[in-house]
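Note that one protein chain of the assembly has been removed; the remaining protein chains are unaltered in position.
Letters are used for the chains, namely A, B and C, taken in the order the chains are written, and counting of residues starts over at 1 for each.
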Amino acid sequence: MKVRIKSNAFLIAVSAVILGLIAGGLLMLAIGSNPFTGFYYLFRGGLMSMERIGNTIATAITLMLVGLSVAFAFKTGLFNIGASGQMLVGGLCATLVAHYVFLPRPLYLVVIITAAFLGGAAWGIIPGFLKAKFNVHEVVATIMMNWIAYWSVYYFVPIYLKAPSLETESRSIAISQTLRSPWLSKIFGGGYINVGIFVAIAAVFILKFILDKTTLGFELKAVGSNRFCAEYAGIKVNRNVIISMMIAGGLAGLAGMTYYTGYSRNIQIGVLPQMGFDGIAVALLGASNPIGVLFSAFFFGILQSGKGFMNAMTEIPPEIADTIIATIIYFTATSVLFKRFWDAVGRRSKAKALQNQEQADGEGVSHE
Amino acid sequence: QADKGKKLLKVGMVTDAGTIDDKSFNQGTWEGILKAQAEGLVEAKYLKPSGTTEADYLKEIGNLYDAGYKFIITPGFKFETTIFEAQDKYPDAKFVILDGEPHSADYSEFRIEPNVVGVYWAEHESGFLAGIAAALQMKKGSFGFIGGMEVPAVQKFNWGWQQGLKYANANLGTNIKMDSQNFLYQGTFDNIAAGQQLAATMYDRGVNVIFAAAGGVGVGAINEAKNRVTAGKDVWIVGVDVDQYPEGVLPSGKSIILTSAMKYLDRASYDMIVHELAGTFPGGEILHLDATNDGIGIPLENPNLSADVEAKVKEMYSKLKSGEIVVADSPDGGLFK
Amino acid sequence: MNDKRKKYIFTSPLWIGIYILLALVLLALLSMNHLARLILPYAIAYTIPLLVTALGGLYSERSGVTNLGLEGLMLVGYFASALTIRFTEQSSYALALPLGLLVGVIAGAIFSMLHAFASINLKADQVISGTAINMLASAITVYLARTIAGSGNVRIMLGIIRKDIPVLSKIPGIGTLFFTQTYWSTWVALIVWGASWFLLYKTSFGLRLRACGEHPSAVASAGVNVYKMRYFGVGMSGALAGLGGGIILITYSGEFNGTVAGLGFLSIAALIFGQWKPLGILGATFFFGTATTIANVSQVIPQLGIIPPVIFKVFPYVVTLLALVAFSKRSAAPKAIGEPF
Partner (left out) sequence: MSHVIEMLNIRKEFPGIVANDDITLQVEKGEIHAILGENGAGKSTLMSILFGLYHPDRGIIKVRGKEVRIASPNDASDLGIGMVHQHFQLVQNFSVTENIILGKEGGFVLNRKEAGKKIKALSEQYGLSINPSALIEDITVGMQQRVEILKMLYRDAEILIFDEPTSVLTPQEIDELMQIMRNMIKEGKSIILITHKLNEIKSVADRCTIIRKGKLVAVVDVASTSQAKMAAMMVGRPVNFTVAKEEMHTGAPILEVKNLNVQNVKKLPAVKDFSLQVHSGEIVGIAGVDGNGQSELVEAITGLRAIVSGSVWINGKEITNSSIRERNEAGLGHIPEDRQKRGLVMNSSLSTNMVIKEYYREPFSHRGVLNQSVIDEHAQDICDAFDVRSGEGIFSHAGKLSGGNQQKAIVGREMALGPDIIIAVQPTRGLDVGAIEYIHKRLVEHRDKGKAVLLVSFELDEVFNLSDRIAVMNSGELIDIVQTSATNEEEVGLMMAGVKIKEAAL
């Protein structure tokens, strides 16, 4: 029966994607462009060469980790729109490690991953704590934390990580200290693909395992679905809220690491990373399921990294990709419509099957 | 017939932060390219990157390259490391970087290949001339400066501006007050509200003219000046990069832009295209555009400056050209910051 | 109602606002540099978009619909106003600004119907729907700006000219603080605020609207159409957020540039900080406006220059967190908020 529920979520996601693409196509038509050409170049832009696939993956890595962060919080009934701030802090920690810690590669990776995770976790744990102890709405708290991170990084970087002449970003990390790795770059002909991909995929499966198979996941989901029941059952609701936000923050911190020390080579100031918000879309399309997030991150990654090429080849503005993503999310939110639709389809086909069966039985058995 | 069949040079541009019509850096660059397109010389396209990291920039360069745009102009020092990578990655493409030269991310290696031209401007000279012009026109009053981020180009504008004001006070009989609290960098290029509030505070404190070299922050300052002038106050803005006169136009038809400290971005991008078409692309060179080669200056027409003032500025300009006057590109000599 | 709750009043956001005000007045009197005079008019200008937007949120949430889409709705109003003014300012400058605001209001209201439909008819998750509204708004406005206006920016020629209010501005102290250098849109916003307070608390319509946010089935059994009331609430949130966006344009920004820089989210915070009450919202938004302005201009004010700027910048956000902690024990959130009916 579980299977049916899952395929339901899958059907909804696919329906939303198709409707989003149709909406995008209509917008292209509206400005007098050919949607088929548009989509052709959009997808070619994301996939036409190994290098581009590498870049798409690099984008997807960050999206995936942010998506996991948001999805994980969702599972505990929390809405983490603070992924941007957590990315910044996690990214800052990773950048510091990249500048000041020199170790053999495997050990170095462990250190930088830990640092980024802890940085993001610290930023996530504060709203979690405020929610648990004082019932401060996590939406407001995480928004505030975003801006606190924004300004802290804004003043921290120029003082401690100043580049010789640039004020807008930290000084660059030595290439050997980034997450990029020569053999990966070789396979993908350059590109920004980096070992973050392994972190992201590992995170997908670890989260899947935690949520489905462990007592921790059991508790988190119980708290998320019905915190009153969880409390009644003896589960420590507050502790789980804090843990959930901590892990969500940590995941966003890892996303920050892949973005600032993998995709990019320095941390930008004066910018709240947009990916922190895109991750919400990834989580929603993925139905907050880690595997779903994996796929939706790749899908959005293609759109994000293909839009520039589409813009270069046609007159279609790259914002079309964002419009498609936004439309998909609106349709995910209103999935009740599809649910009704698919249920109706299901009923009809079941009825038909029944009818057929009855006919096959020969004597139209009455059901009265 | 043959002309029609001939493939035009495809010229691409990647914008820096901000939009293509930022009335400043991006727009100036793009206008030069558009001019070449209007003359039927090239086919043009600009792409706006989704972020401001080297990776974002390189991706757009890749998009342009794959779409056949192999002559690519990038405005801004933030492209320095990007072009450093791109010059090797796309050896059959040509690059022009405005306001910078290619170097490695850690500044250990400065190398420019034959497919790249770097262009610098003497912003301090431009700021100096604007300072002279503004001081002469106003004769007395208190002047200020709002910069965006504290980056070299903006700093040089500031230092030149101060030197111009000082020079006018010392040699041209003006009485311009300069108070250190009125010379500052807002810290971003996009906080319009802060630009407006800073300008308002300065004007409240009696400042008459503000030189705004600050992108969107400058937009806020311009709005504030428009507001005050419409309300009957006597305040001014000095524009930056391009002739910002049209930005300051009020419904009455007048503009609150006294003059602008220009660097001829459009000329640079246009010239580079023409060179390329003529086969004289100065690849591997770093060009320094200043008064001697007419790379900077104030606008040709300045409706808000009197003829006397314009004449006097011309005179100063020739002195710059001849080297009689030298403007420092550093805060030495008691300048603010 | 709630006249009984006066005992908490001295810690309410309204009072925090008043404390700040008093402190500023005091400073103005004491300081030769007229610190308050340098800050207050601009602080008010910055407060107003937040205030009307948070007020819009109040309508929506009081009717029982969470609205996380205020940021997007503001953006829609911002864009629609800019486009309208851009196309009309040449022919009739005098009418362009009010017309632009009006179109912004209408556009916001229309766009909010997406959220209303999802959350009222389809009983969708309102948080997700609101998020979708934000994403849609920012994608579509920039897309349209690009295709209609040529770039992501839509600039207008001139915003509202600030004026001193005759007579009132001559009152010493208060007059110079509140009645000099004001935008007419500020008075419009304050009238909207007053009218909203009246509508919500003094009329039968307001009684019904608030009841929808507390106990919708009670309203239904009293013969009132809850769907219509909620549509009205969400529509008002769109209209007022649209107005907020329009006011940003014609007061300090002068151009549509694709973002309202988190002001919509800040409005939501102000709504909660202000405990879902008009007076509270006024206090909370005024606090944000003042704190942000102080942060912005601290650079030019030597007295403030001694404090590291990062302190000013994070101040409003940290205080909000602390305030939410302080108020958390007696949240006045509408009881049926976010629950489909």
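Please note the rule applied: a residue touches a chain if its C-beta (ideal position, glycine included) is under 8 Å from a C-beta of that chain, and two chains touch if they have at least 3 such contacts.
In this text, all values refer to a predicted model and were calculated from it rather than measured experimentally.
Among the chains on display, the ones the left-out chain touches in the entire complex are A, C. Touching the missing chain, out of A:Asn34, A:Ser225 or A:Ser349, is residue A:Ser225. Although one chain is not shown, part of subunit A still touches it, namely residues 1-2, 213-216, 218, 221-222, 225-226, 228-236. In the full complex, subunit C contacts the hidden chain through residues 1-2, 4, 202-208, 210-211, 214-215, 217-225, 335.
We adopt the following convention: only the chains that are shown with their structure count from here on.
Centre-to-centre separation of subunit A and subunit C, using mean CA positions: 30 Å. A straight line joining the Cα centres of subunit A and subunit B is 39 Å long. Rounded to whole angstrom units, the spacing between the C-alpha centres of subunit B and subunit C is 36.
Each of residues 154 in subunit A touches at least two other chains.
Touching of two or more other chains is recorded for residues 309 of subunit C.
Note for the complex: subunit B touches subunit A at residues 12, 45, 47-55, 59-60, 62-64, 66-67, 69, 77-78, 81, 89, 105-107, 149-152, 187-188, 190. Subunit C meets subunit A in the complex at residues 68, 114, 117-118, 122-125, 127-129, 131-136, 138-140, 142-143, 146-147, 262, 265-266, 268-269, 272-273, 308-310, 313-314, 317-318, 320-321, 324-325, 328-329, 331.
Every residue of subunit A that touches subunit B in the complex is listed here, in rising order: 45, 48, 51-52, 55, 58, 154, 164-169, 171-175, 190, 192, 263-266, 268, 270-271, 274, 304-305, 307-309, 311-313, 318.
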